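Just one protein chain is left out here, and the rest sit where they should.
Showing chain A:
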């Protein structure tokens, strides 16, 4: 299984490559009024209006200003295309699915419900996200 690795703070996360459509630089984001705070807004993704989720806000991590490394990972889950704003994304690695371990109760700052599991690759600990849960918008069924 191949995963794309991205960073939030100093932690490394992974999403399955099958779910990733593309990785984009941050372009102009249009705010959507009166939405949940983690919905950063919408961007123009090659002519398609695509919503953007700020993962920092979603995970309750302190917000920082966009840097040169800030990326939007466009993922596609159940016909929904959505962008995740992350601090950096630049690596693809192959992992052995059997080595994914259940998430411990508390790791880092992310609530356990968003985590599908963790995997140790050499000296790094990667957190695999449960995207459906992450996207869950006010208990919206996905």
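Rule of thumb we're sticking to: a residue touches a chain if its C-beta (ideal position, glycine included) is under 8 Å from a C-beta of that chain, and two chains touch if they have at least 3 such contacts; residues count from 1.
Operating definition for what follows: contacts and distances are computed from a predicted model.
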| item | value |
| --- | --- |
| Identity of the absent chain, which is to be given by its UniProt protein name, from "Proline/glycine betaine ABC transporter permease", "Aldehyde dehydrogenase", "Chemotaxis protein CheA" or "Transketolase family protein" | "Chemotaxis protein CheA" |
| Residue, one of A:4, A:20, A:42 or A:73, that touches the chain absent here | A:42 |
| Interface with the undisplayed chain - residues on chain A | 27-28, 30-35, 39, 41-44, 46-51, 79-82, 135, 137-138, 140 |
